[in-house]
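Heads up, the thing below is written out as structure tokens.
Omission of a single protein chain aside, the complex is shown with its protein chains in their original locations.
Now for chain A:
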Amino acid sequence: MLLIDCPWCGPRDETEYHYGGQAHVPYPDDADGLSDAEWAEYVFYRDNPKGPFAERWVHSIGCRRWFNVLRDTASHQVLAVYRLDEPRPEGTR
């Protein structure tokens, strides 16, 4: 089980959270002008790296706020926790 450090509540067990998939996937700027392939990319295609991955979690049975976690998908190590309005930490790509 993961131990995730909510920016507002501190470290809690994984079971208090829900997973929200890849972080930093903005809604397309030019939604009207998108081709089918570009829509497919936005709706269905996500990164799936073996290694550091920026993802969203919500503290669903705590403060109910969303935030981002940078986690290594191979080691399960949590590398950083940061707010939605913050950029992915430098030097982690």
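Throughout what follows, a residue touches a chain if its C-beta (ideal position, glycine included) is under 8 Å from a C-beta of that chain, and two chains touch if they have at least 3 such contacts; residues count from 1.
Here, contacts and distances are computed from a predicted model.
Entry comment: the absent subunit's protein name, as recorded by UniProt, is "Sarcosine oxidase subunit beta", drawn from "Glutamyl-tRNA(Gln) amidotransferase subunit A", "Multiple sugar transport system permease protein", "Sarcosine oxidase subunit beta" or "VWA-like domain-containing protein".
The residue touching the chain not shown here, chosen from A:C9, A:A40, A:I61 or A:L84, is A:A40. Where chain A meets the omitted chain, the residues involved are 1-2, 13-15, 18-19, 21, 36-37, 39-40, 43-46, 48-50, 53, 55, 71, 73-76.
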